[in-house]
Structure formats: C-alpha cells, structure tokens
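Every protein chain but one is kept in place in this view of the complex.
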Amino acid sequence: MTVRFGLLGAGRIGKVHAKAITASSKAQLVAVADAFDKAATDLASQYGAEVRTVDAILKASDIDAVVICTPTDTHAELIEQFSRVGKAIFCEKPIDLDVERVKACLKVVDAEGATLMVGFNRRFDPHFMAVRDVIEKGEIGVVEMVTIVSRDPGAPPVDYIKRSGGIFRDMTIHDFDMARWLLGEEIESVIAQASVLVDPAIGEAGDYDSVSVMLSTASGKHATISNSRRATYGYDQRIEVHGSKGAVLAENQRPVSIEVANASGYTRPPLHDFFMTRYTDAYAREISSFIDAVESKSPASPSGLDGLIALALADAALTSVKEGRAVKVSDVTGALADKSVFQGR
Amino acid sequence: MTVRFGLLGAGRIGKVHAKAITASSKAQLVAVADAFDKAATDLASQYGAEVRTVDAILKASDIDAVVICTPTDTHAELIEQFSRVGKAIFCEKPIDLDVERVKACLKVVDAEGATLMVGFNRRFDPHFMAVRDVIEKGEIGVVEMVTIVSRDPGAPPVDYIKRSGGIFRDMTIHDFDMARWLLGEEIESVIAQASVLVDPAIGEAGDYDSVSVMLSTASGKHATISNSRRATYGYDQRIEVHGSKGAVLAENQRPVSIEVANASGYTRPPLHDFFMTRYTDAYAREISSFIDAVESKSPASPSGLDGLIALALADAALTSVKEGRAVKVSDVTGALADKSVFQGR
Amino acid sequence: MTVRFGLLGAGRIGKVHAKAITASSKAQLVAVADAFDKAATDLASQYGAEVRTVDAILKASDIDAVVICTPTDTHAELIEQFSRVGKAIFCEKPIDLDVERVKACLKVVDAEGATLMVGFNRRFDPHFMAVRDVIEKGEIGVVEMVTIVSRDPGAPPVDYIKRSGGIFRDMTIHDFDMARWLLGEEIESVIAQASVLVDPAIGEAGDYDSVSVMLSTASGKHATISNSRRATYGYDQRIEVHGSKGAVLAENQRPVSIEVANASGYTRPPLHDFFMTRYTDAYAREISSFIDAVESKSPASPSGLDGLIALALADAALTSVKEGRAVKVSDVTGALADKSVFQGR
Partner (left out) sequence: MTVRFGLLGAGRIGKVHAKAITASSKAQLVAVADAFDKAATDLASQYGAEVRTVDAILKASDIDAVVICTPTDTHAELIEQFSRVGKAIFCEKPIDLDVERVKACLKVVDAEGATLMVGFNRRFDPHFMAVRDVIEKGEIGVVEMVTIVSRDPGAPPVDYIKRSGGIFRDMTIHDFDMARWLLGEEIESVIAQASVLVDPAIGEAGDYDSVSVMLSTASGKHATISNSRRATYGYDQRIEVHGSKGAVLAENQRPVSIEVANASGYTRPPLHDFFMTRYTDAYAREISSFIDAVESKSPASPSGLDGLIALALADAALTSVKEGRAVKVSDVTGALADKSVFQGR
C-alpha cells in the first residue's frame, strides 16, 4: 500500500515533511494546501504534487492521510474535520494552547476512531532513541533521575512569543514529553521557576526566557529541565538518565566533528544552529513511523493523549511559577490521565 | 613566619590535613589530639608531631592555629574555645547542624576577632577554580544558570545518616556553597524535591537519598542541584555555568585517562571512587590558603558566614520538601545575611 | 540543465550512486547496465530508469554522463570508450591496477578532452572537508605532519584480496590520496613496512594485512599512514594535521553519540560498521560535485591524474617493502607528475 498524503501548510516545517514523504518508498505526496498560493505552488511543483484547498483535500478520494503544519489555532478544528472524513492525521504540536479545547478535540478523534499522531519529533532522534533502548534493555536498572537541557540558540521575535502560549507551552512542552518518555511513569508533581534574563521585551510580553523545572512521579523518580531562549554556542539539546545500575546520556550534536588545537586550546565547532539541522534524521523517522502506523492500521505514537499531557504539564509549570508551589498534575489533566499513554509502547 | 598547627581529630580527613600541613614549607604540625590514643599516636609519629590533649593545645604557646576534624557536635564549642585563646581556626563543615547554634558561635568568633575558615574544599578544586576564573574574566558574560550534579558512589551506613543532619545538611551543603560561589549573588528562594530510591533504610531513618533542588536569586539567576547517594560509575562531580555570552563546565575526573576500544565500544574507566582521591589537590590548596590567611593576618575564606548560609539553604530545602513550596532564604538567615559573604572575594 | 545518467554496474556501490543521482534536482538516472540482468532490473525499476546494455548507453543520445561501478579490470576500457563518445565519466577507483595501463587510458581522456572524475569519496566527507578548510584558511599555519589512521572492521574474502591488487592499491590508495590532498604538496618519497598479522591466508595470497607508510615531500613535510584489515571497534577513519601554528583533527564517527556509564566505566558505542554508513554524506556530495562539474563544463576533481598518482604511490610503497628502502615517486610516475594536480584547486 502507498500512503497518499495531503500537506496542510507549506512553511518551513511543511517543507521538511514534504521531503520526508517523497523520500519514502511507501508514501506519495498528492496535494499541498497553503493560505499563500505561491508557497503551495512552489512546494507542490518541486515534488510533483497538486495544489488544492483544504476543502478539496477533505473530500478527496485519492488522499489517505494529512500532515497539519498550519498555525496552531487551526489545529484542533482541522483534526476534528479530518477525523470525521476518516483520514489519518499527523499534527504538529500543540493540538491547541487550551487544555479544554484539546480534550474536546480528542473526544472527536476517539469517537471517530481516527489515527492521530502528534509531532514530538525528538522521540525519533536516533541518539535519544538509543538512550531509550539502553533503558528498555535494563542496562541502567530502574530509572531514577532524568536531566534535560534544552536551549535555543536565540530568542524568537516577540510577535512569535505573544502567539506562542508562553515558553512552557511552546518550548518546554518538548521536554515534558521527553521526560515522560524517559521516566516511563506518569508525572505527578511539577515545580518550576522562571525569569527574564535574555530580553526584557519577552518579559513585557508576559513571558519568560529562562526556566528550570522539576518533575516527580508517584514512585519518587525525578526529572529536571533547564531551558533558555539563548545559547551562544548553538542549539543545546542534551538528555541524561541516571538509574540504579548506571547512567546513559546523549551528547550534543554538531555539523562536523573536528577539533582545532593551538595556543588558545582545543576547539570544536559550535553545535547545530537550530532544530532544522539538528533533527533532520528525527523528522524523517517521525514521518516514516506515521506512514507505518497508517499502513498497518495500528495506533500512532506519540498520540493525542501524549499531546494533551505535555500541555497539561506546561500549564502546571506556569501555575507553579505564579504560586510558588508544587502543582499536582491530576489537578490539570483530570480523568483523561487514567488512560495510560504507555499502554501502546 | 611558620604557622604552627594543632590537629584535633586524627581520622580520615585529619590525616589528609596532616599531610597537607607537613607538605607546606610555611607550616609545621606540632601536636595531634584524638579521643583514641592510638589514632593520635600513629599520626603524630608519622609526621614527627606530639600527642597532646585538646586542653593542652588550647593553652600551648607554640601553636598558632588548629584544624578541627572532630565529630560535628563538638565543632561549635571548639571554635568558641579556640577563638577565645586567639588561635586561628580551620573547621571542617558544618559548624553545627543547628542554625541558631551556628549564629551564637559566629558571634563569639566575631567578638574575639578570630580567624575562622570553614572546610568547603570544592572551592579549591583546580578545575572548579578554573571555571570561576572564566566567569570572573567575563568570558561567559553575566551568569544565568548554574547546574551542579553531585552523586556519591554509594550510601553511607544508616548510623552515619542518622547523625548527619540529613542529606541537605550533610551532602547538598557543599553544592549550596558551590552554587553561591558560582552565582556571585545571594540566593533568595529554594525549591526542593526529595525521595528515597536507593535504600529504604535511609527513608526509615527519616532521610532522603535522591534530591533535586532549584535556587533563584533576586536578579532571576537560577541554579539546579542534582544529588544521589548512589552512582555505580563513581563519584560524579560536575558543574556547568551558562551565561549571556557562553558557558563553562568542569568535566568529571577519573584516576587515569585511558580508553579501551573493542566490539562493545569505547570505554573509559569509572570516575574517582570518592572525595579523598577526587579532591586530593583541593585539600592541599585549601590548607595552603588557610596558612596564607593566618600568615598574612587577612580574613580566611570561605568564612563562618559562608558556613552559616549554606546551612540555612539546607534548612530551607528541607522545609520546601515538607511543605511543597518555594522557601525564601531570608526567612532562615535573618539579619546575618546582610553581611555580604562576597565582600572578601 | 539536467544531467542524464547511465549507471554501469548495479552492485553495492552502484546502488549508492543511483540513490545520490535521483536525490539530486539537477540529475536524472536514465539507464542501468549490469552483467546480471536481475541486478540491473531491480535497481532500474526502483528509480524509474531503463535497463540497457553498455553498448546501448554508449550510443544513447539521451545520456550525458556515466558512472562506472563495474569490476576494476573493465574500468580503463570503459573510460576510453565513453571518452570517445563525449560522455562525462565518473569512475570508481582505481582506473586500473597497472600504472602503464592507467597512463595509456589518461592519454585517451586527454586527447578527447573528456571529463573524468575518480571516486576518492573521502575528499567529500564533511568532517575531512572541514579539516581542509581549516588548513586553507591558514588556521594551523604551514602543514608539517599529516597522520592518517585507516582500519577496516574486518578482512575481505581472500578471493577479493587476490583480485584487489594488494592492500596498497586497494585500501591504502585512499589514504595516499588523502595525504596528498592534505599536504598540499606532491609526495617525493615513500617508505613502507608491511606484515601479515590478521589472517595467514592473506599472506598466502601474497598480500599483507597490516601496513605502515611514511611519506615525505620536497620541502620536508611528513605524512604517516597506519592500515589494518581488522579493527574490532569498527571502521576506524581518522586524520590529523599538525602545522606550524596548530593542529586540526577529524574524530571518528559512530552511528549514535551516546554514552553508558556503570561500574565498568563510561562506554560509547563502536564506530560505523563500514564505508557505506560512514561515508553516506560523502557519496552524496561526491556525485553532486560531479554533476556540478558536468553542468558547468568545468574540470572534475579528483581527476584521472589524481588516480594515477595515488596508484603510483601504492606501487612505490610495495617496492619499499620488498626492497627495504625509501622509494622516490618520480621513479614511478615519470613525466606525468609534472602536471600538478593542485593546479585545479
């Protein structure tokens, strides 16, 4: 079976997915939709696809699956629409910035029995996957402490910040998902502290640019997240897991692995400049995993519930900062959290 | 001038200091006291010193300074006694497990104008000193986020745990001091989470073995501390400082820097087995710094106030765990914190 | 312009090039030829190309360039044939195992003004390219000593060994090319030693499996090459260049950059398993560079002369081993070496 794709949104990340789809021998990019005609036309012509409207894609009999790369505030509506017409859906995170809206959307997905995968690309990074393999093979025993460092090379424009839902929902959300994925147990409590150190304009927009988060699970496992909107040395993406029998870590990645030595010392180049180059392999594997799920009619992972829980953790972190206290996650996710996200691993 | 020393306590750490004193061309080990005769005799004879009682050392005219390595519950009393007879004092941390007792002790030290140095040995580790040099030279700009990982290779006996004042006062206290030393600004707020993952007996003794701590300063700087009482891979001691212009980190140390490659991969040996081998150089430099302070009649650093503040941070962390909230440090240190510990830098 | 390709040889390396050609937006794979019908058919159908005979490709008006991946003993003849019909030629190394035969072939190429590129893929490895960039920017001053370590994970079958021309012409030839490329100056003298340490059958076949080579240039620069047909830890591929102002090195590559720590130490995974995974990027860039040369009608590099000189160095190394003496390269290359290979850099 060839999975026939419609792509919604021909921006930066849409291009990444278009490339991944066309590189797969099991998939075909049939149509591209974008509010900007030229963006859609350029991308479609590059890969031999048609330009269509979202409506046309909804009704198309020659399309099995869609990839949603449109602005965040359209995600939930699109997921619901495509669920109802029986198409498989890959949606970039987040489903929505509002937990209640996400819950409503997931009820539709659930009722329609739709296949929905959420774009937590880091789960598909080969280095992070290797870390998880080590954990699953029991090589480090019982996981006890997860440490995640995630720093962007520079802050996005304040306009972006204002629409982003804030650093916890925009940036830390990836780390919340990674923490859950590595802990292998649901997070029970969130404590966070946040400040504005990079750019006062970010503070004026009501957001933070430097945050630290601590998470704990029912059995007492810890995770720590350190985020900054600036790292002069590149896109800093590290994970480390300490367990009862050992530890495992994924090192930072750089474009080339050389070292120059002189009287100033031994210098390796800066890290990747951002996620497009750092997670090239992850994006390809992510779409490949979605294609496999669609082809085999098996559940896609990370699921909509994974998206919801990460968002709920972001909300909890924000509450923790504002109230200076540990926030229980059950306060936020409610009944949905009962459906273990780990069942499908 | 040769600084003439009396050593109180001939146990493991007492031996380290005896060696450092005798290796210095500016110091002489004159007398050793210990509750166990044989311990005192063995150490004294190795270095050509006399065995004396604490009282005799207090009254001795041929002794300028003492090094206190006796059990913790004797520290404050000894500091007061030796302050009153005008001898310079180096005391292993902590001064006492009780903040009020420490404050009372420091008032005596202050009133007598005594020289008091507290044994935060890590400040003298050459790698950590190099990190601080980088910060002080402005190479990483303004310090924003300090990350400290500190894990012991294995848990101490439960008997030790019971007398230790708990993990925050016994183990994390070193990291609190490092965090202050690296942040260059007083800590305002402490949030901590703690659990028992290593040994249930530690929990039964009322303590924790796995803790995570977040600290923040008035200007919004963060520090994160990760502690465990167990690390199969050795004594894990890392610091990392992220600033506005860059970052600096100190790598873990191992006894030998070799790597063996075979079909299983590339393997470097485990880390140092514990603090005695990891901080050999630091202990020597620490005593050397104390000798310099005594000789030049300048203030010793880290001071008694440094000891007090680290203890207060430990207390705040414990309160944070118990109450699930951020704890302001001013609640704990009160007026004393006004005397900036950084003045003497 | 789209460069239209014929692929001669649909084996392992042919597949690599087919993939690279089809991934390029400037090239098209038109036809595939292989002595084994099924190999040609499988590869052609995967990429929508036709199966044709070599003769048909020679005569085809819809083919601009060929990639020669057939057995070594057919290379020279094919290069001559395709030179005469005006098609651009990319040929896997070596052109031939016999220096005189290569010279004869290159005379034809020269006479026909054909575009010929020889497959020294390592020149296109991003890490090695970064090393050369550092050199060309003058960051390490004048190059003085080049060190190349190149070890295969395991020995090839003895049947392969017998047809290979021996380790110097089959394996070290890549390192000879790298040495020239990094030294930036022609090699004048070759000294080598060789032994059979891996497998006696290799010795019985008249070859060696462990060799060390030293090269020197007229100005006194050195290069050292260390080869083994076995490395339990993976495909060991390192270069290091020491110059008057500093040094630069390219580290070994592994599929994933993780590290596992436990009581046995800190272990990173083995290296890539062989050239197909180690040089994936290099193969893609190599064909891309050839396409650019064909498209812009500019000389391709590495050239036929580069191929000849590397072969001559291999011959010199063999003579050195047999006679226990330094061998001047001018003895081997003769007049052709006057045409500086560096002119086109």
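Letters are used for the chains, namely A, B and C, taken in the order the chains are written, and counting of residues starts over at 1 for each.
As a convention for this text, a contact is a pair of C-beta atoms (placed from the backbone, for glycine too) under 8 Å apart; a residue touches a chain by one contact, two chains touch by 3 or more.
If you're wondering where the values come from, they're calculated on a predicted model, not measured in any experiment.
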With touch as defined up top, name the shown chains that contact the chain not shown.
A, B, C
Would you mind spotting which of A:Thr74, A:Ser244, A:Thr267 or A:Thr319 touches the chain that isn't drawn?
A:Thr267
Out of B:Ser61, B:Ser257 or B:Ser296, which is the one that touches the chain we can't see?
B:Ser257
Given that one chain is not shown, which residue among C:Ser212, C:Thr277 or C:Thr319 touches it?
C:Ser212
Consider the whole complex, including the chain that is not shown, and state which of C:Ala247, C:Ile309 or C:Val329 touches that chain.
C:Ala247
Applying the definition given at the start, please give the residues of chain B touching the unseen chain.
23, 25, 46, 126-127, 129-131, 134, 139-140, 245-251, 253, 255-263, 269
Just the residue numbers, please: which parts of chain C touch the chain that's not shown?
142, 144-145, 147, 149, 151, 189, 191, 193, 195-198, 210, 212, 214, 216, 220-222, 224, 226, 228, 230-233, 242, 244-247, 324-326
Contact set of chain A toward the excluded chain (per top definition)
232-233, 261-270
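Quick note on the criterion: only the chains that are shown with their structure count from here on.
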How much rotation, in degrees rounded to the nearest 5, is required to superimpose chain B onto chain C on the basis of Cα coordinates?
180
Whole-angstrom distance, CA centroid of chain A to CA centroid of chain C, is 41
What whole-number Å value describes the gap between the mean CA coordinates of chain B and chain C?
58
Residues of chain B that touch two or more other chains sit at 232-233
